[in-house]
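A protein chain is absent from this complex, but the other protein chains hold their places.
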Amino acid sequence: MRHRSDMTVELIQSMASDSAVVRAARVSTGANAKQLVDPAKDAGLINYLMRDRHGSPFEHNAFTFYIEAPIFVFREFMRHRIASYNEESGRYKELEPVFYVPDLKRKLVQTGKPGAYIFEDGDMSQLIQVYDATYKANKLAYEQYKKMLAAGVAREVARGVLPVNLYSSMYVTMNARSLMNFLSLRTMREGTAFPSYPQREIEMVAELMEEWFAVEMPMTYEAFNRNGRVAP
Amino acid sequence: MRHRSDMTVELIQSMASDSAVVRAARVSTGANAKQLVDPAKDAGLINYLMRDRHGSPFEHNAFTFYIEAPIFVFREFMRHRIASYNEESGRYKELEPVFYVPDLKRKLVQTGKPGAYIFEDGDMSQLIQVYDATYKANKLAYEQYKKMLAAGVAREVARGVLPVNLYSSMYVTMNARSLMNFLSLRTMREGTAFPSYPQREIEMVAELMEEWFAVEMPMTYEAFNRNGRVAP
Amino acid sequence: MRHRSDMTVELIQSMASDSAVVRAARVSTGANAKQLVDPAKDAGLINYLMRDRHGSPFEHNAFTFYIEAPIFVFREFMRHRIASYNEESGRYKELEPVFYVPDLKRKLVQTGKPGAYIFEDGDMSQLIQVYDATYKANKLAYEQYKKMLAAGVAREVARGVLPVNLYSSMYVTMNARSLMNFLSLRTMREGTAFPSYPQREIEMVAELMEEWFAVEMPMTYEAFNRNGRVAP
Partner (left out) sequence: MRHRSDMTVELIQSMASDSAVVRAARVSTGANAKQLVDPAKDAGLINYLMRDRHGSPFEHNAFTFYIEAPIFVFREFMRHRIASYNEESGRYKELEPVFYVPDLKRKLVQTGKPGAYIFEDGDMSQLIQVYDATYKANKLAYEQYKKMLAAGVAREVARGVLPVNLYSSMYVTMNARSLMNFLSLRTMREGTAFPSYPQREIEMVAELMEEWFAVEMPMTYEAFNRNGRVAP
């Protein structure tokens, strides 16, 4: 049995560039649709598209990520419908005993009311409580899972006792427009046009995805930030 | 703490009729698009649309269901992207201790290999093992959940220990085309055009949804069954 | 041959209410999810959902419209992918000679550059030019269409000469979230959060749809307007 506090995000493959945004946008005017002009103009066009929310030119690209995160993160992730998913299955394989626990930096205490929650640091006794409770519950759950398997019970039945902090893995493919929608909802930043209050654990995944996005489409990424992190 | 073996599916609202399928299909020829002709012809047209997979006329309708099922069922359900979901949230409320266990009819033993699994009855000792393991693991998990809450830990952190056989609830809205796709993948029947091997628990939900579909759109439902239960 | 300047939008069927928005939103907290509290609280909740862009509760509803508009309007309309369409087909029926011309109020002159066009009134001589050109081109096109049909040429080949101002008809079904996205992009209003510059003819269709939306979901409609006409 293993506990971890980090998330894995690997960029498996991508077809992504700022120039494809520009090219797709320019097909509407037919002007040099298939060749680039100059970087300054391209950045200006991308910024204009982002600001006025012309979203479709940001769809001619794709990113495939390999992600490891707890089930409760995947539950939120898969509510995003404009994406393609393949996940590890508890029906087809015996699941590994790897579980999530928050690390020292994770704010543990929630105050305020729905729609306006504030998270604050816990104290050390609260973290110990979390670790103790998580360890005991995870340990017994996994033992019972193994006991059922040993008795010849089907994996898909036995897995019922496993908790939502169990790690799973998946491939997900999405385009930049969908990715920006994901980032706008699953990260919390000062000064965005619309507020978002994501659970910290999915934000950790989002932040790792965001790094790849910044590398692959720098002009688009800059325009996204400059215009309030609203998906166009 | 409570254990249950059944699923809840209520039809909350619907806008559904065979006549809307016919009307939408007839707009393409402009012939009497807005009035009905006679039931026999309507059934024939619906059967033709289903057989040759003209799917779009089956989209002008909607069903909203209220569903209670374990988290592991919702995990599979929400992979269906052409639908609208709102689910109970472990971030916004304290979750109730209601858990799923299989009943006596649930086949417990899986043989064969991926893609061709066969499920067989378990014996009584296996069911006892499942009940014992599930009860113990669920009980401890929920106790630890409550302990963390009592210590002031945020709900979204504490819920990590809760298992995937915990019941959740949601509203889902989908149209008949999407519903037929769901039924084709999430029920197992003899003689369908394509085989499906759903987990029994999501099939239980699908069967309850199917009853409503049969009532609301009887001609469409009959055509669906007659043509191999393939979503058009 | 007939020319017209108006659009037809009929609400054929709907399953829509503000209360379903509230109910779907409340399932997340489990509090009274299935019963209503009081109108003032409901309006407040809907306004909050709209403002902070919690969009999914606005999807549990559906509107089916019957629409008559020129082909160039349908071309823009069908770029909206979260909707269901069935349109009259030039392959399956002989198309009627009904064509669009702008009326006296339609601004005919475009100035400015892409992304910042301004439309201004034309003078009478320009409108006469439009009517004369449209009448002549439509008349000859339809005559040639009929000539090809008379010679035994397939409808789908003959229709190639017909212009994009020919009227077509369709059924379209969409939910309120998708409808709000349509309205935000296809109407131009002062003071919206994001500017839109729709072609006037699709805006005429949008305005007629908007009237139905206002009637069916008044609280949602008010919240949409109050929050900058951004689709949540």
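Each chain gets a letter, A, B and C, in the order it is written, and its residues are counted from 1.
By definition in this document, a contact is a pair of C-beta atoms (placed from the backbone, for glycine too) under 8 Å apart; a residue touches a chain by one contact, two chains touch by 3 or more.
All values derive from a computational prediction rather than experimental measurement.
K.L.:
Considering the complete complex, identify which of B:P39, B:P114 or B:P218 is in touch with the unshown chain.
P.N.:
The missing chain is touched by B:P114.
K.L.:
Among B:G112, B:P195 or B:P218, choose the residue that contacts the chain missing from this document, as touch is defined above.
P.N.:
Touches the omitted chain: B:P195.
K.L.:
Identify the residue among A:V109, A:L149 or A:M170 that touches the chain left out of the display.
P.N.:
A:M170
K.L.:
Mind listing the chain A residues that contact the chain we can't see here?
P.N.:
These residues of chain A touch the chain that is not shown: 12-15, 20, 23-25, 27-31, 33-34, 56-57, 59-62, 64, 66, 84-89, 92-93, 169-171, 173, 175.
K.L.:
For chain C, enumerate the residues touching the unshown chain of the complex.
P.N.:
70-72, 74-75, 78-79, 81-82, 85, 90-92, 100-102, 106-110, 114, 119, 122, 125-126, 129-130, 133-134, 136-138, 140-141, 144-145, 147-148, 151-165, 199
K.L.:
For review purposes, identify every residue of chain B that touches the missing chain, sorted by number.
P.N.:
For chain B, the residues touching the absent chain are 29, 48, 52-53, 56, 79, 114-115, 193-195.
One rule holds in what follows: only the chains that are shown with their structure count from here on.
K.L.:
Please tell me whether the contact surfaces of chain B and chain C are same or different in residue numbering, using the over-half criterion.
P.N.:
Here the answer is same, because the shared fraction of interface numbers exceeds one half.
K.L.:
Taking the mean of the CA coordinates per chain, how far is chain A from chain B in Å?
P.N.:
26
K.L.:
Using mean CA coordinates as chain centres, what's the gap between chain A and chain C in Å?
P.N.:
Averaging C-alpha atoms per chain gives centres 34 Å apart.
K.L.:
Go ahead and note the Å separation of the Cα centroids belonging to chain B and chain C.
P.N.:
So the centre of chain B lies 33 Å away from the centre of chain C.
K.L.:
Give me the residues of chain C that touch two or more other chains.
P.N.:
29, 56
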